Every structure is written in structure tokens, then in C-alpha cells.
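Note that one protein chain is taken out, while the other chains of the complex remain in position.
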Amino acid sequence: MLQGWVIVLASFLYLGVLFAIAWYADRRADLGRSLIANPVVYALSLGVYCTTWTFYGSVGRAAASGIGFLPIYLGPTLLFALAGFILHKMIRVAKTNRITSIADFVASRYGKSQVLGGLVTVIAVVGVVPYIALQLKAVSNSFSILASYPDIVMPATAGAVPLFYDSALYVAMILAAFTILFGTRHLDATERHEGMVAAIAVESVVKLVAFLAVGVFVVWGMHDGVADIFAQAAAVPDVARRLATADSPAAYGTWGTLIFLSMFASLLLPRQFQIAVVENVDESHLRRAVWMFPLYLFLINLFVLPVALAGMLHFPAGTVDADTFVLTLPMAHQQEALTLLVYIGGLSAATGMVIVETIALSTMVCNDLVMPLLLRLPMLGLAARADLSGLLLEIRRWAIAVILGLGYLYFRVAGEAYALVSIGLISFAAVAQFAPAVIGGLFWKGGTRDGALTGLAAGFVVWAYTLLLPSFAKSGWLPDGFIAHGLFGIELLRPQHLFGLTGLDEITHCLVWSLLANLGTYIGVSLQRVPNVREARQATLFVGGAEAAGTPGWRSTAGVADLLPLAGRFLGLARAKEAFARHAQQRGLKGIHELPADARLVGFAEALLAGAIGSASARVMVASVVKEEPLGLDEVMNILDEASQVRAYTRELEQKSKELTRATAELREANARLRELDRMKDDFISTVTHELRTPLTSIRAFSEMLQEDPKIDLAQRSRFVGIIVSETVRLSRLINQILDLAKLESGRAEWTVAAVDVAEVIREAAESLTVLFAEKHVTLEFAGCEPGLTVLADRDRLMQVLVNLLSNALKFVPAGTGRVTVDAGGTASEVRVSVVDNGPGIQAQDREVIFDKFHQGATTSDVLTDKPQGTGLGLPISRQIIEYFNGRLWAESTPGAGARFVFTLPRQAGDNGAIPQGDSVPAGGRGYKEESPGGNS
Amino acid sequence: MSHRILIVDDEPNIVISLEYLMKKEGFEVAVATDGEAALQQASTFVPDLILLDIMMPKKSGFEVCQALRADPALAAVKIIMLTAKGRETEVTKGLALGADAYITKPFSTKDLVAQIKSLLA
Partner (left out) sequence: MIRSRLTAQRLAFLFLLGCFFFNYPLLSVFNRGGDFFGLPPLYAWLMGSWLALIVQMAWVVERKDN
């Protein structure tokens, strides 16, 4: 039954069904009733991870290393446990930035760098080609084996078969044609392929069912359950070895390496990125996938080890390739239907991988490699061409063909030297090179384009040298001398023992060196400079997540008239119109014609184009239509920077302005004060001058008269000389007092502070003035001047105050009837001294003025017409002294009823004196007057 | 006929010296020790020249000068301002108010006499 034509027919039927599913899903999507908007479909489509490597290769791997096939599935399980941190973020970022591929992702992250996108594309293509070869090998092998049914014959090595008899070639061609039909029927703005996803989900079910069917058949059809297989295996020493994973630390190392590697592969392989990130319809679907995808992996691996063991028990060692056990075990038991199902399952695993992988790669090749180059070649005049959508599809179709061609080439060149899994691991190691740039780019803002470029390049070169080239060499396509002896015969450069590193398997060895070089240069070079504004902006978008996403920075605007044709050129006019109409609808407008020519529209058009031709190229194209230079990101950043700087500056200015206003007010006030001080100083100097010149005038006049007129009679002469002497004394006193006051005011006066008995000082001061009082016949009386009124003061200064006040009183009292009373008393806290006279008194408005310098109350007080002798500095000096000792000095007076000068000083602590009995002086002057009657006679 | 001179100053010793000086020069002398007395004396004594101090109680020399110049009967009276404040503004102010000369204290007796004589000539 299983003739060749049956197999071929079944294959095409299967492909036809797939195509129908895809077509139907696309149709449904166009109608807005998506088939794939379903978390289960999303989880199943992620099963594209399981290729023929899994379907056929795992059993082969298990036959070779027991449980060693498993880490490839444990890694993705662990990765999905981290989905909340990594995958979720990637989906968000990709959606916000209209990312269409892993190359686009990396390019966009590091400032929309076309060079970076190109490099990622090259690495992806070169790295994944062996993986595609693996699929070709598996499918062509399964076909060949099946074709010789019921005999089980291992296929000849690929190199031994003439090209046109090589089924792998036809498989490659058919797959290319199918993929082209499948994936490049039209361009879509989002680069999403609903039909493809639906088909892939179905394929995942098919391969799982097929594998589980084989497992059930092997375990329960051929044996009595799993335990039976293990029991049988344990009896055969050769097989029993497979039951344990490892017998050396290196094996554990390899185990860990594979987990690590597969973790990244399930995220960074172009097809994984395509399905998990780009084709994700709704990020909430990820939640279901978190456990459903690992569960899928678990189920498809459930029977791997039993099948491998059964195969080893069933087939004599070396007769059947373990990679084919899945197929050959049912064949050996003439299970035709099951065999066909297994074949279809294998085919689905292969087609799923090839379709998604080549579509993803062709998008990258087109958007990130070919289009940027073509757009840069002015001779092609592409930028001016009316419709480029056809060209884009053409490029992608060719890219698919070329990639599959390369896969076939690798299969012919190197495919036979390795088992399926080993070929796959070469690809895994290649895409692991994306990890630093992608993961780093998601979480570290410091990465730069240069760092990503050099890191990727370094990792890629090391990968190629330690893994890819040896794979060629082992197949005999390169001289293998350099493997054994190192490049140029340098031992340290042996590709699989680089720098003398031994004891690791080749994958781990490659990974250690390539990731070291990659990560080292990525970080090292990135740290050479701070990210430029363009990188910094993208870093914010990627690291900060979707919330930080802003609108594209277009300064100028363009209308629908310009943008629609542009989009039409890449997407086809009909699709472009649809998209614009949707955009208009979203903005609440009736139609395309109502769309305003604004930056938002330009941003929309750019995003639309980014879906078709990649973000970097889209920017260039939109820029060409907008004509005016687009606002470069640098400029945007500059403007933003400036804007925020201006804002900050404005705030600062406002602050400064306020401060300035305040300072100005303070200055104005200070200036006024200064001016006032200046005026006062001026007045003071003027007054001093006046006061000094007045005695000088008399002295000079009399001296000159005496000098000129020797005939002046003696009496007159002695009178004149007397005047000269007294005026000289007055002048000296004045000068002394001025100096004294200056000292007091500047705080340079010297003080000898001690406990002073006030009564004693009063008596002493009075004694020094006894003669003057006697001359004028003025009575000087004392009241309450008991000892024990102690204050803390400078005795001489206090004496000066009392002499001042007494002589002041003496000056104003009338001769003969004058009476001056000194009264001293105190309370618990202070000592109070009053000097009372029966002179003319002081006008109310003068009571403070007299304490000003040189004021003698002269101008305003009628009673002071007779200018008394004095400098006018005594009272100000006295007040300064009293205030220095924390006391107060003031004047009280009723004009016509005498004046009363009072000062208080704080009583010294520990003063022995209680308040002197009965002599405590009330503040009021009247009570005092009653106490000392007869003063005003 | 001897000229009549009114001395106006609140500083007794200066008054003594000026009085002595003027009498020695043969002038008829009257004395006032404040501004109001000065105006009174000016109208009763009718001097030919007034030696007028500026810093005085009751009325300053400036006020006296202003009042004198406002009285037509006294228009011919010469006024010499005497001040101990040597400020430029006061000189200008005095002259603007109609003083004929300005002498700063302390003065040279010779200069003062010469000034008086030249004004009365």
C-alpha cells in the first residue's frame, strides 16, 4: 500500500489541507472573525519549536545519550516561567514599535540601525541554514525509508546520490514553492500571517498525535507498558547505559549548557520570535501559553525514551539509524496506517518549521538586507517607483527560495556528518548570539549600536570558527587539518579547543567562547560612550516598556495625497486604502479624505510601512515623501532636552526673579538705610565740624586780637586769655567725647566689669562736682542711696554717666535756687537711679532727641534759649554705657517742673541687699516730688 | 558818621570777641543772641551791616536773612553770614537768600574787618 505515489499523494494532500486551512483562516481574518484569536491556538502554534529534530531526532538522541534529549525542552519550560518578565515585555515593545522580526527588533532597539538589522539577518540566515538542512534531511530520509517499505533500508548518504535523484532536493523545492504560496501571497502592514498561524497550530496537533500514537503503539502494542520496556532494557547492558544521564561532571555541564541554550533558542530563533512575538494577537494569550506550551513539550517527549529503548532492543545495534526509530518501529510491525501517520507527522514537523522559519527569514532578508541596499542605489530609481509592493513580494519569494537552497546546500555538504540533533544545536548556538543584544537591550539602557554590532559580530565569528567551519571540515568540504592542529598550525587556535580549553563538548565550548566574546564586547564597547540621543530614545522605549512610547518625531506633515500613494507602493493601493480608512475611523473621521495632514498621520504611515519594509527603511521612505528632512531623533531629543531645559530654566528664572525682586527690595531698603546713615554721618560730621569750629572761632579771634593789639588793658587781656583757656578746655573735652563715643559705637571701648556698689559711685561722682554745685549755689541731695545696690558694670564708666547726668542737671537749674536730687533704689531684679532737677524741664518731643548726638534740645525747646555749656555728647554717651550693661536710660519731665533722668541696671545675682526698706522709689515722678518737698522754690 | 553793626550769634564768647573787634574799629554795635531778637534789633537799631550766625535758637540765620530781605525798609542793609559749617550748599543758600558775603568760622579778624569795610565803603 505504501508505494511511492501513495506517499507523494498523501504528502500533497496534507499540504493541500494545510493550505486550505491557511486560506480559510486568512479569509476569516479579513472578515474580522479571526480564527487564531484564541490562547490555545497561540500555545499550539508555539509548538513550531518541535521540528523533525524533536519528532525523529529526540529518539536518536535518547538512543545515544539516554535522558540527554531532554534539556532542549526543559529550557523553554523555564523560559516560559520567566514570560512575565521577558516575553511579555518583548511582545509589548514589538507591538508598540511595529517590530516585524528579530532583526527589526535589534535594529530598532539600537537606534533603528540598518547596519545592525543587516548583521542580525546575516547571522540568522547563516545560523539557521543548518537547521533547515536538518528538516530536509529528515523528510527526505523518511521518504526514502518509507519508499522501500516493507524493507527497512537506511538511505544512502546524500553526497552519494546524484543531484537529481536526491529526494531532498525535491523536498526543498516543494517546500519552497509551498512556503512561497503560503507566506507571500500579499503584504501585510503588521507582517502577521493569520493563515499560517492557524496551519501551524494544526500541524502541532498532527505531529503530537502522530508521536503519541507511535508511543502508545510501542509501549502497549509492542510491550507491556513502560515498566516492561525499562525492565527489558535494564537486562541489556548496552541499552541499560542509556538509563542514566551522565557519568562525568562534563556531562552535567553539557546538560546545563543545553538547558541554557534552548531557553534562548525558544525565544530568539527567527521562527520562535515570529510566532511568539510578531504573530501574537493578544498579549493575554501568553498567560495560557505559559503552561500549555511546556505541557505540549512534555507530552511530545513522554514516549521518547521508551521508543528509543524499544528501538534499541528491537533492532540489532548499527543496522538502523536511531533517528528513524519512530518510523521504522511501526514499519517493522507492518503498521501501515501508523507508519503513514508518522510520516505525515514528520512532514508536519518539517513543514511547520520551514514555513515559519523561511517566512521570518525572508522578511528579514527583504526588510533589513535587500531593501535598504536597493533603496540606497539611486541608479535603480526605486524611490521613485510607483508600486513597490510587487517588488517586495518578489524579493521575499526569492529569499525563500535562496534560503531553502542554502539549506539544501548545507545538507549536501555537511548533513551526513551529524545526527539531526547535533545539526540543530549548531543553529541554537548561532541564535544564542542574539541574547546579549536582545535581553540586554530590554533591560539595560546603556547598550549602544556599536556595542551590539561588535558583540554580535564577535560572537558570530567565534561561533563560525568553533562550530560551523568544523562541521564543514568534518564533512570533508574543508581541509580538516585546522581542527586538529589549529589555524596556521597554532595549537591555541584549534577551533574546538580554543586557547587550550578542553574537557567540554563542542557546543558548550563554542558557547563559552562565543558568548564571552559577544557579551564582553557588547558591554565593553557600549561602555565606551554614553548612548547617543537616538539610542537613548529607543532604549527608553524598549527598557521603559510600552508606557514610555511616544509618537514618532515628525516635524513636518504630509497629507493623504502624499502618504497614501507611498504606502500603496509597498502594500498595494487597495490594502493601503483599507489601512488609511481604518485609521480615519479610529480617529472618528468619516473617511480618508477627512484625514488632516498632521504629524500623527505621518506617524501612522511610518508605522504602516514599518510593518512592510522594516522600521529603518520605513523611516527613510516616509522622509522622502515628507520632503522636508524628518525631525531626526537626535533633533527630537535635542528639542525635548531643550524644552525640558527651558522649562527648568524658566522655573529657575522665576525663582531667580523672585529672589531678585526680594534682593532688590532688600537692596533698596539697605540703600535707603545707607543713605540715611550717610545723611546721618554727613550731619554728624557737619555738626562735629560746627561744634569744633565754634570754640576755635573764639580762640582764634581772641588770640588774634591779643596779638595785634598789645595795648589791651590787663583786665581785658586776662579776661580774653581766660576765655581762650576755657574754650580750649571745651575743645579738648569735645574731642575726647567724640573719640569716646566713636569707641563706644564701634564696640572698641575697653570695659573693666566688676561688681559695683551704685551708692558709692553716686557719692564719688557727687564729690567730684561739689565745687561746681557750690559755685552755682545749687543744692545736691541724696535719697535712698544705701549700700548694697550692687550691679555688674565698669565703675569708671558708671561714674562717667553719673557725672554727666549731674553736670547736665547743674547746667539747667537756676543758680541759687537750683536743687538736684539723686535717688537710688531698686527692686529684686534691678537698681534704679534718678537724677531730678528743678530746671525748666524738657518738651515732650525733645525727650528722645536729647539723646541724639549734638542735640542740646536747642532748636525746639523754648526753655533752652540760653545755650548751656556742653558738647551735646554727654547724654548719648551715657545711654550707650547704660545700654551696654543691659540697662535703660530715659528722661521724664513736665516742662516748667524740672526734669528727671532715670537709669536702671540689672541687679547683680547674689546681691546681698534686699530691697532697701522704705526707700524703694516708685516709678512716677510725682510721688517722688512729694517726698522731697521744697524743690521748686 | 560811624556805621552801625548788628552782631547776631548765640555763642557768648564769639559775641564778646566780635563786639570788641567792631567797637575797636569804631563801629556802633548792637548784639542779638537769637534770630528773633536779631529781627527786632534790625528794625529798631537799623544797622548798616549785620554779622549773622546761621546756627541759632528760635530762628536760623537763613530765616533771619530771608525776613530781612523781605523788608523793603531794610533793603540796604548789608549781611555777612557767619557759619561754622563749611558746607558748599550753605554758602550757596546764604548767597541766594540775599547775603552779601559769607565768612567761615573760625575767621581771621583781619579778613573780617577788611570784608566789612569793603562792603560799607
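Lettered A and B in written order, each chain numbered from 1.
Here is the rule we use: a residue touches a chain if its C-beta (ideal position, glycine included) is under 8 Å from a C-beta of that chain, and two chains touch if they have at least 3 such contacts.
Only a predicted model underlies this, so the values are computations on that prediction, with no experimental measurement involved.
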Touch partners, limited to displayed chains, of the chain removed from view: A
Selected residue (touches chain absent from view) among A:Ile259, A:Ala401, A:Leu504 or A:Leu905: A:Ile259
Hidden-chain contact residue, picked from the options A:Ala10, A:Val126 or A:Val226: A:Val226
Which residue of A:Leu146, A:Ala198, A:Ala265 or A:Leu286 touches the chain not shown here: A:Leu286
Sole residue of A:Arg28, A:His88, A:Lys445 or A:Arg719 that reaches the chain not shown, by the stated touch rule: A:His88
Touching residues on chain A - with respect to the absent chain: 67, 70-71, 74, 77-78, 80-85, 88, 225-228, 230-231, 234, 243-246, 249, 252, 255-256, 259, 283-288, 290-292, 294-295, 298, 302, 305
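Please note the rule applied: only the chains that are shown with their structure count from here on.
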Distance between chain centroids, defined by C-alpha means - chain A, chain B (Å): 88
Interfacial residue positions of chain B with respect to chain A in the complex: 10-11, 13-14, 16-18, 20-21, 24, 33-34, 55, 57-58, 83-87, 104-110
Chain B partner contacts - residues on chain A that touch it in the complex: 686, 689-702, 704-705, 708-709, 716, 720, 723, 726-727, 858-859, 862, 864-865, 867
